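With one protein chain removed, the remaining protein chains of the complex are shown where they sit.
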Amino acid sequence: MSFYNTLEQFDHFDFSSFFNSVSDDRVRDCLTKEYLNAYDFLTLLSPKAGNHLEMIAKVAQKKTIQYFGKTIQLFAPLYISNYCTNKCIYCGFNHANVIDRRKLTIEEIEKEAKAISSRGIQHILLLTGESRQATPMEYLLEAVKCLKHYFASVSIEIFPLECHEYVLLQQAGVDGLTLFQEVYDKVIYDKVHLAGKKKDYHYRLDAPERGAMAGFRNVNIGALLGLGEMRSEFFFTGLHARYLDDKYLDTEVAVSLPRFNPAECDFHPEFPVNDKTFVQFLLAFRLFFPRAGITVSTRENAYMRDHLIHLGATRFSAGVSTSVGGYAQHQDQSTPQFEITDGRSVEEVVSAISSNGYQPVYKDWDRAI
Amino acid sequence: MLLRVNGDSQTTAATTLEELIQEIGLKTESLVVEHNEHIIRQELWAKTRLQDQDQVELLSFVGGG
Partner (left out) sequence: MNDEGLRLGDTTFTNRLFTGTGKFASNEIIPEMLETSGSQMITVALRRIDMQSVTDNILQYIPDGVTLLPNTSGARTAEQAIRVARIAREAGCGKFIKIEVITDAKYLMPDNHETLRATETLAKDGFVVLPYVLPDLPLAKRLENAGAAAIMPLGAPIGTNRGLETKPLIAMLIENSAVPVIVDAGIGFPSQAAAAMEMGADAVLVNTAIATAEDPVAMGHAFSLAVQAGRAAYLAEAAGQSVVARASSPLTGFLD
């Protein structure tokens, strides 16, 4: 079994006639249900539901507080390499891009770790491009080992691995896996991933599941909103999350809603997601999956993020650099993977969270008591 | 004289409510008495004269939810 079997069931599903059939009453029904099924979720993703945002927001807020309290968990991403063999037409690390390619040495990683942890961050997300040659397993394991000295929690957002490789990383101290399918639509997937290992749709699709099998405590998935038809794309993200949650009881599932920022790069997404739709998706997912984490990166600006605190977000990156070696070395920064739009420091993000009546959480997990 | 007491026919020699209550032998302190659908307070029992076919209800408070 794979999540692909679930996806296949919607191969011939007529999303537009479903959306056309959604009534205001149907939307309201979804607000009072304890357990939402896939079609309830899809109802909340419909254009019609967009007319009921405030009502949905109230429920989403209540559910979020019910399951998470008034807290926002903080983390920082750490890019250790931008070598990449893939040609993803939307990504700054695209193999075809002529950029300064860098890979941090373990000493440099340690410097970055010191710089980040000195700002209070205790959850770190380790990122690389996709290059087994530049960043082989031994290197990754060394990096994790180093980071474990500085952080309570280490997660990875790297190229998909085999299950036994995930097990090695898990044993080395990694407790979270972030991996985005980018786009669930197979045809578009093939179009935007021109070359590289990433062309293998299924290998990527099943990777979060391999991570769950390997015993990661946390698996964070997402679709890069804008690449495919957005409502179905986010619908599949939600189903994927529920699939993992149903199947792997000891894994906490979280989603991200990364979307293209209009200010970013040359890539113009075919299905841009505006603020209102973005918020609708986040709220719908909260109702569909009240226990799941929702990660909001600095792709979203400060204004959005400050408001999302109240709506269902549970995890923020803070004080972020998306360049390799961006924390310790201030000059000579390499090309970022994506442009960040919330450039506030950790202190500023913390104070924004606090002034919104929420508690910033630096650490919610330790491997041992 | 024939009365209806709590829905049943009852022959009595009593001429007042008080005599009737004594005749039946009831404790009086919790008794609620209705005479021809009028509630009669205890101090008026002696003055309330009975006539043939009168309806008398003898009630009391009991346990209930």
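The chains carry the letters A and B, assigned in the order they are written, with residues numbered from 1 in each.
Note that a contact is a pair of C-beta atoms (placed from the backbone, for glycine too) under 8 Å apart; a residue touches a chain by one contact, two chains touch by 3 or more.
Computed from a prediction, not measured in an experiment: that's the story for all the values here.
Participant: Touching the left-out chain: which of A:L7, A:I156, A:L205 or A:V279?
Facilitator: Of these options, the touching residue for the absent chain is A:V279.
Participant: Of the residues A:L31, A:L53 or A:I99, I need the one that contacts the missing chain.
Facilitator: Selected residue, touching the omitted chain: A:L53.
Participant: Please identify, in ascending order, the residues of chain B that touch the omitted chain?
Facilitator: 6-7, 24, 26-27, 29-32, 34, 37, 39, 41, 57-65
Participant: Extract the touching residues of chain A with respect to the undisplayed chain.
Facilitator: Here the touching residues of chain A are 53-54, 57-58, 61, 275-276, 279, 303, 307, 310-311, 357.
We take it that only the chains that are shown with their structure count from here on.
Participant: Can you work out the whole-Å distance between the CA centroids of chain A and chain B?
Facilitator: One centre to the other, that is 85 Å.
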